[in-house]
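As you look at this complex, bear in mind that one protein chain is not there, while each of the others sits in place.
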Amino acid sequence: MSDILDILLAANFWAAALRIATPLIFGVLGALLCERAGVLNLGIEGIFTAGAMAGWMAAWLGAGLWGGVMVAALAGAAFGLLHAILTVPLGLSQHVSGIGVTLFATSLSYYTYRTALPDVSSPPRIEAFQPLDIPVLSDLPFLGPALFQQTALTFLALALVVAVGFVLYRTPLGLAIRAVGDNPSAVEAQGLSVMALRIGTVVAGSALMALGGAFLTMSAFDAFFFGMVNGRGWICIALTVFASWRPGKALIGALLFGAFDAFQVRLQTEVGSFVPGQVFLMLPYILSIAALVVVARKADYPRALLKPYFKGQR
Amino acid sequence: MIRFEPREHVSPLRRIAAPVIAAVAALAVASLAIAAAGAPVLEAYGLMAKGAFGSAFAMSELLARATPLIFTGLAAAVAFRAKLWNIGGEGQLYAGALAAVAVGTGALALPGPLLIPTVILAGALAGGLLMLIPALLKVRLGADEVVTTLLLNFVVILFVQMMLEGPMKDPMGMGWPQSEPMLDEAMLPKLMDRMRVHAGLILALVAALGVHIVLKRTVWGFETRAVGENPEAARHAGIPVTATFLRVALLSGGLAGLAGVGEVAGLKGYLTADLSPGFGYAGIVVAMLAGLSPVGVVVAALFIAGIFVGADSMSRAIGVSNYLADLVVATSLICVLVSGLFVRFKVRFVRVGTGKGAA
Partner (left out) sequence: MTVPVEAPPVALSLSGITKRFGALTANEAVDLDLHRGEIVALLGENGAGKTTLMNILFGHYVADEGNVRVAQADGTLVPLEPGSPHAALEAGIGMVHQHFTLAENLTVLENIMLGTAALFSTGGGARAAREKLDDLMRRSGLVVDLDARISRLSVGEKQRVEILKALYRDARVLVLDEPTAVLTPQESDTLFETLKALAAQGLAIVFISHKLAEVLAASDRIAVLRLGRKVADLPSVDCDRQKLAELMVGHEVTMSRREPQASGEVLLSLSAVTCGEGRDTVSDIGFDLHAGEILGIAGVSGNGQAMLARLLSGLEQQTSGDIRLAGREIRAHDAADMIRAGVARIPEDRHRDGVVGAMSVAENLVIEEIRSPRYQRFGFLDFRAIAARAVEAIAGYDIRCPGGDAVARLLSGGNIQKIVLARTLDAEPSVVLAAQPSRGLDIGATGDVHRRLLEARGRGAGVILISEDLDELFALSDRIAVIHRGRLSPPRPAEDLNRAAVGLMMAGQHTEDAAA
């Protein structure tokens, strides 16, 4: 019992929780934007991979870390545009198109990486983002190491929670996005373009997802590995439902998830000799399923989610 | 502005044209990738064709590779017919393989003629029961099966790793995480001497035929189609919607489980955690290329298998990454979605916003 308390009271536990949560924050924000506009984006897993690969590759080729982040976002936006074109004007199944985008983005990323680096035995490394040293805050006892010794991308994720919340709830654009995911004909009847709104939102949301991938290769690690996304995208889709499509709750959900994951890693070192390691590795996925099941019945899905809309249709 | 008008009648030729156009388009897109890698495109495709069809050995490899794809393709086709989005074929494949190994490595002392059917049944049952979990979560609790099946894939593969490092580890395996070998009597017979193609292929073809008959000619198939196309109307007409979903889930998971059985009992002889290079996900592409038709699945599986086998062979010869195969597979899924649109609808482009309206 005291061991558990020790874990929870250590500053590095909370730092780890926030670090683990960061890519999920990006991913859930991206997913909730798309779904608020009425489009399920199962391309997320592949977009994570593409962001991870493209961002890392750009940095490795000398574009600089922020250059890499930009490239990752652009790559995400490009795959988002593909998904948007397939699902919005063409009205194809969002499920199948999303899986297709994931397969496409993943295989293209792997192929590109392999083609650019045919003969490397160990993955090349870049100089990744380093924890920021914020005057005063980083030096606070406990809180400093727990919350304020993160890299710039983590702070970017936190800032985006506020930004996405502001756009959704405080601007005419956000009003239109919330409306188009509930009843597209309401948007069309007020003279706005359903198609432009949906495509734009999916592209922007996909760019955010790709930042989650970029965090993996440019902050959490400093290299690109095959299979490194490892289901994080799918976890984000589950967390989006758990978060009721709200940015604030998305942050809470991602942090809870990060805390749980950090906790199980630490618990593993305590009891690892009795329990196989895979049990701990399974927990994040099982937790995501559980989170989905708990909220499923009363989840308030955007009413127009998954439903294609054609002009003049009511 | 684009307008879609449903076609009253879709000719069979058009139906077949969609996947063919998609396959050609995917290969065209992939040729850009080959060119980008600095390799000669035509030579690369030549090598791929040779690697997939160029010899008896190549054909055997092709058929061996197509076998699991037929099963996972059927699994996806059956589920998608009922609009049950089973994306968990990969996990169900591993569950089937695990059950086959558990039964086939000596746990049951049965004579060969009984052991093989038992192995097959165990694998199908394991896959089916695994799929039953997300199906029940969907019908009872409303949890979206796409996410649950996807996440379960990771759980199952970790579980397999755990078993292979623990209770099912081969003591003679030199420390590698792999299972004990299957008993010889539990192995599916080879179809040709010194070739890898095995009786799993026959099983897959029988399964395709069986699914075709079930879907087209039986009450169950009728009910599956009704539930998939319009669950509200099906329920109103007295069709047991929940039972139909669960039945489809069992069948779909069972078919994916058989893919795992074939791989361990037909090909490898033991289980490792890297048994499948993504057959479960490729099965979705197979099903979509096939237009969810069981017979089409066989053809589409041969195409996808040809891409995989050919790309492997070409990759060895001229050093283009064999991730090219995954790229072709993914691209053909997207292409078949788009070309399918042109089959089902007349697509009209309507000019808008200029003087008088134009038709």
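Should a chain be cited, it is by its letter among A and B, assigned in written order, with residues numbered from 1 in that chain.
The rule is short, and it goes like this: a contact is a pair of C-beta atoms (placed from the backbone, for glycine too) under 8 Å apart; a residue touches a chain by one contact, two chains touch by 3 or more.
Computed from a predicted model, the values in this text were never measured in an experiment.
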| item | value |
| --- | --- |
| Displayed chains contacting the withheld chain | A, B |
| Touching residue (missing chain; options A:Gly62, A:Pro141 or A:Pro172) | A:Pro172 |
| Positions on chain A contacted by the hidden chain, ascending | 170-173, 175-176, 178-179, 182-183, 185-192, 302-303, 311-312, 314 |
| Missing-chain contacts mapped onto chain B | 1, 5-6, 8, 217-220, 222-223, 225-226, 229-230, 232-240, 350, 352-353, 355-359 |
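The rule is simple: only the chains that are shown with their structure count from here on.
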| item | value |
| --- | --- |
| Contacting residues of chain B [partner chain A, same complex] | 1-4, 33, 36-37, 85, 87, 137, 141-144, 146-148, 150-155, 158-159, 161-162, 165-166, 281, 284-285, 288, 319-321, 323-324, 326-327, 329-331, 333-334, 337-338, 341 |
| Interface residues, chain A side, partner chain B - complex | 42, 82, 86, 89-93, 95-97, 99-101, 103-104, 106-108, 110-111, 114-115, 118, 230-231, 234-235, 237-238, 241, 276, 278-279, 281-282, 285-286, 288-289, 292-293, 296-297, 299, 310-311 |
